[in-house]
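Yeah, one chain of the complex is gone here, protein chain that is, but the others are all in their spots.
Right after this comes chain A.
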Amino acid sequence: MNANTTIELTQFLFEMTTKSEREWLENKTKTNVLDLMTAFVAAPRFLSKKNISYDDKVKGNLIPHLPGYQVDGWSLVHLARVWLLLQIPQDPKEDCIKNIETLFDTAELNELVALYSALPLLPYPWEWLSRATDAVRSNMGFVFDAISLLNPYPELYFPESAWNQLVLKTIFNRKPIHLIYGLDRRKNKELAISISDFIDERFAAGRKIPPQILRLLTPFSNEEHSSTLIRMFASEESGEKEAAALVCFESKEPKLRSLLANHPELELSIQNGELDWSKLESIP
């Protein structure tokens, strides 16, 4: 964790609190670690339930060494909990890990959300890797979102297989993949193969395809994808056609590029900058 993080977060948090809330929080840092942990649990009893928001200038820049880390739209309780976690003494390491593990072990849903969203800020980040990959398996939507969406931790620490699982499960859960931090930076061939298989399965089942996911095929698209893309061009869903066009446009394979020739209007709108992947993003 960057030493400045606490200072930046403290300043930001205290701007949002009333005097008595601030005093309650400050008092908790002066007591023992058990009180600090109980404060993490009891925060909603002492802090306002309001949501926080801040202007676009700050959005995603609150923590300079983690660009994109967002707290906009969090509740005050959520933010305070992350802050309280950063007050847990970091030394000795074993105690620090044990205390945070205890909070994980006893956490309810909102606490889990706070814990997972704090992962990239916590000390000893590698220690939380198995927790984080477990959270991707969660059936609780809020927990899944906390680790998968707008959280830099997976991009920074997940091995490829866990990363791919995260992306696939985001798609399976019908969540917006463009909110996965580092999505484009961690595209990989294995993932592209899984995506391609997934699309074929959806076709076979007669189900719709979330067009956005085709962005994961590039730059790994090849001739084998041509039949899939032809089917997508024939789809009645405009999004599926547009996604197919974008894949072809970005492909280095002449055969795939040539598929676009049958759809000049789509090619033109890509060239004019009217159509790009952001147009296919589902509602965040």
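Brief remarks follow.
Basically, a contact is a pair of C-beta atoms (placed from the backbone, for glycine too) under 8 Å apart; a residue touches a chain by one contact, two chains touch by 3 or more; residues count from 1.
We take it that contacts and distances are computed from a predicted model.
This figure omits one chain of the complex; the name its UniProt record holds, of "NADH-quinone oxidoreductase subunit K", "Hydrolase TatD", "TPP-dependent pyruvate/acetoin dehydrogenase alpha subunit" or "DNA-binding protein", is "Hydrolase TatD".
The omitted chain makes contact with just one of the residues A:Met16, A:Ala80, A:Cys96 or A:Leu112: A:Leu112.
The chain not displayed touches chain A at residues 37-38, 41-42, 44-45, 73, 102-103, 105-112, 139-142, 145, 169, 172-174, 283-284.
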